[in-house]
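What follows is subunit A.
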Amino acid sequence: MAQRNFLLFAAVGLLFVLTGILMSWNVSLQILNIGVLSAIMALGVNMQWGYAGLFSTGIMGSVALGGLAVVLVSSQPNPENWAAGGPQLLMSLALGVAVIAAAIIAAQKMALGRARNFTIAAILILGFFAYRYFFDQASLAIETINPENAGNLGGLGLPSYIAWIVGALMAAAAAWVIGKTALGLRSDYLAIATLGIAEITLAVMKNEDWLARGVKNVIKLPRPGVPYEVDLQQAPWFLSFANNIGADPITASTIFVKLVYLVLFGAVLLGLIWLSERALHSPWGRMMRAIRDNEDAARAMGKNVKARHLQIFILGAAVVGLAGAMLTSMEGQLTPGNYSPLRFTFLIWVMVIVGGSGNNLGSVLGGLLIAWLWLIVENAGPVIMSYATYFLPDGGLKSHLVESAAQLRLLTLGVILLVVLRFSPKGLIPEK
Partner candidate 1 sequence: MAAPFLIGEAMTGGYGPVDILHGCTIAVEKGQIAVIVGPNGAGKSTAMKAVFGMLNLRGGRVLLDGEDITKLTPQARVRKGMGFVPQTSNIFTSMTVEENLEMGAFIREDDIKSTMAQVYDLFPILKQKRHQSAGELSGGQRQQVAVGRALMTQPKVLMLDEPTAGVSPIVMDELFDRIIEVARSGISILMVEQNARQALDIADKGYVLVQGTNRFTDTGQALLADPEVRRSFLGG
Partner candidate 2 sequence: MDILNALVAFLNFVFVPAFGYGCQLALGALGVTLIFAVLRFSSFAHGDTMAFGTVMAIGFTYVLQANGITFGPLPTALLALPFAILCTALMLLGTDRLVYRFYRKKRVDPIIVTIASVGVMFVMNGINRLIPWGGVEEINFADGSRFLMEAAAFKEMTGLKEGLAIKTTTAVTVVTAALCVAALFWFLQKTRTGKSMRAFSDNEDLALLSGINPERVVQVTWIIVAALATIAGVLYGLDKSYRPFVYFQLLLPIFSAAVVGGLGSPLGAIAGGFVIAFSEVMVTYAWKKVAGYLFPADWLGDGLLQLLSTDYKVAVSFAILLLVLLVKPTGLFKGK
């Protein structure tokens, strides 16, 4: 078994080596870094699915919240924008939360009946207008100052590592809301509700300019202690290092930076695997698996299935949020337009299923393999398609097929998912 796993990982490693040799090491490492982050996301999803059988389609939402956290925590503050409306905006948000809390309290404390419904509706409606009154003033004030370069509240200027933790917490908070509502109902409801929260998260990020500049994007986010290429190219120690290994300093610096990221992300990945393996083999993990394998029996034994599901759902989302934050830190910018459910929700699912649900190593393997496939088809797809259409006459159809070859990856991944699900439903590395 261990030998088989080793071979599988070696095979995936070989893919990256070949990419490095045939294309370039920069591309290969770039894909590998994204692969490691995808593996962390897959790990989080695997907690939800493999340990608890929860099917969530809101992974993109967690990733995006992680990215948002990076802007809110690690970007530089915009004091003028903050002065213009920051406190009032926070106050209005607090008011919004208070309104919802009041409605919930009313729902819980009052006796069923018309008076209760009326009170709840009144609280929500009046609360909404009050909230909008303060909120609109504040957000307008913030957005009108320096819209070209800022126009948002800006961040706290704290280290990226704190942003990652905040990202995990924000994703966890969103998961808590969804889990509270949709867990314990039919499993499809969770899938539908999570699809919704992800879309809303994205809508907020695209439209609330005061928060993170919306579709105008936030750029120049700080790196998590990783050196910049331009600095390396100036540093004497690096120049002599590059000279010693006989490499061009510019190429060497880009590769060096990617390697630093790789070590950093790899360490996080290994740490998470270690933690989750520990958890899985603790009494808690055994209980989770018992619940997954037979919910009714576990319930009969007095286990609170819904509460346990909520726990694991939140944990999984937090891990995904963490990876989302790391991704944004690495890219150095937040581009809400880039988040798509196909890329950040369903692709992660393909990774988990192909790798082997319920198995952490499987998720990592699936993450690396599918990320490679996804990114390589993007590059190699048009080439393959031009060979495939070699016999077609030049013209509209041929050029259309070659141009849309990038879409081939959707098709390919769909087929891979279906084939694995049917012929090898336990994935490449089955659960022990």
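On how the list was made: all candidates are chains of the complex that A comes from, given by their letters.
Points worth noting:
As a convention for this text, a contact is a pair of C-beta atoms (placed from the backbone, for glycine too) under 8 Å apart; a residue touches a chain by one contact, two chains touch by 3 or more; residues count from 1.
Given the structure is predicted, the values throughout are model-derived calculations rather than measurements.
By the touch criterion defined above, subunit A in this complex contacts candidate 2 out of 1 or 2. Of all residues in subunit A, only 53, 55, 57, 128, 132, 136, 181-182, 185-189, 191-193, 195-197, 199-200, 203, 206-207, 341-342, 346, 349-350, 353, 396-397, 400-401, 404, 407-415, 417-418, 421-422, 425 touch candidate 2 in the complex they form.
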